[in-house]
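Every protein chain but one is kept in place in this view of the complex.
This part shows chain A:
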Amino acid sequence: MKHLFSGALLATAVAVAPFGAAFAEINELKIIAPAAPGGGWDQTARSIQHVLQSDKLVENVQVLNVPGAGGTIGLAQFVNSSKGDPNVMIVGGYVMVGAIITNRSPVTLAEVTPIARLTGEYEAIAVPANSPLKSLADLVAALKADPQKVSWAGGSAGGTDHITAGLFTKAIGIDPRKVNYIAFSGGGESLASILGGKVTVGISSLSEYDAQAKAGKLRILGVSSAERLPEAPDVPTFKEAGIDVEIQNWRMIAAAPGITAEQKQELSQTIEKMVKSKAWTEMLAQKGWANTYLSGAAFDAQLAKDIAATQTILKDIGLAQ
């Protein structure tokens, strides 16, 4: 990639021409997955690697796992060591937004160069099949009667699940600090506590509950999307039930701080080509991920909005100052 820009303006016209569609436009790319192998961010990074290489958009892609602290360790390492380097990118997501605030991370998303939101999942509220709660209205009534008696099982405190539970209760006029939130470290453990009837409701991404719901063991009361989802057409959205909450647990890709506008442009184009490829569409379908591609100024605006809203709700829950 360096050779493309070293020649400056004069060379651009000449340099671009020899590269036909069959050749990779970028020789090398390192993608940092700020999580351990196997998780969502790691799988996203590896899917990007797979498609970029198989479609010959980038010659050689490496994935490097830097796990820890909701992605903030990887983010800090990325920001500190790759300033101005156009050949390194990082995968991240909404979870990072919350982790940066609750961990008081010295490095924030303001320091990276966001390229695009790629995919996302919506949150769902589920109850065991034999629960007396049949609808979101029942849940709202139970919460209004005594918010402490409704226990919510979800992921770690301050994560997307907790934030959604906080937004939900706030939207129906209850102090989000009263949410009786029970944090579990793994999806399996929290799902078991819901199936076993140990907690009142579960809150997590829809995909966690889908298989159990299809088998009739769980009932999904509602989802956090703007419109009903194709994979669960019978499940109403929170908005339909009059609860003004819409939240997406998105994943994105970002470039290093301090890269030039041209470099940003080129990376954005490469990612856009990837998103429009057949291989990417197949990859998303196979993983069950929704395509929520958003780039440029629209993504920057959405990101700023998410950061502000998260800051507010974490304060309301009592997890941030």
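By our rule, a residue touches a chain if its C-beta (ideal position, glycine included) is under 8 Å from a C-beta of that chain, and two chains touch if they have at least 3 such contacts; residues count from 1.
Keep this in mind: contacts and distances are computed from a predicted model.
Undergrad: Going by UniProt, what is the name of the one chain that was not included in the view, given "Tripartite tricarboxylate transporter TctA", "XRE family transcriptional regulator", "NADH-quinone oxidoreductase subunit K" or "Copper-containing nitrite reductase"?
TA: Result for the unshown chain: "Tripartite tricarboxylate transporter TctA".
Undergrad: Tell me which residue among A:109, A:191 or A:220 touches the hidden chain in the full complex.
TA: For the chain that is not drawn, the touching residue is A:191.
Undergrad: Which is it among A:212, A:295 or A:310 that touches the chain not included here?
TA: Residue touching the chain left out of view: A:212.
Undergrad: Of A:49, A:113, A:160 or A:224, which residue touches the hidden chain?
TA: Of these options, the touching residue for the absent chain is A:49.
Undergrad: If the missing chain were put back, which residues of chain A would it touch?
TA: Interface residues of chain A facing the absent chain: 36-38, 42-43, 46, 49-50, 66-69, 72-73, 76, 102-103, 105-106, 148-149, 151, 156-158, 162, 180, 182-189, 191-193, 195-196, 198-199, 210-212, 214-215, 217, 286-288, 319.
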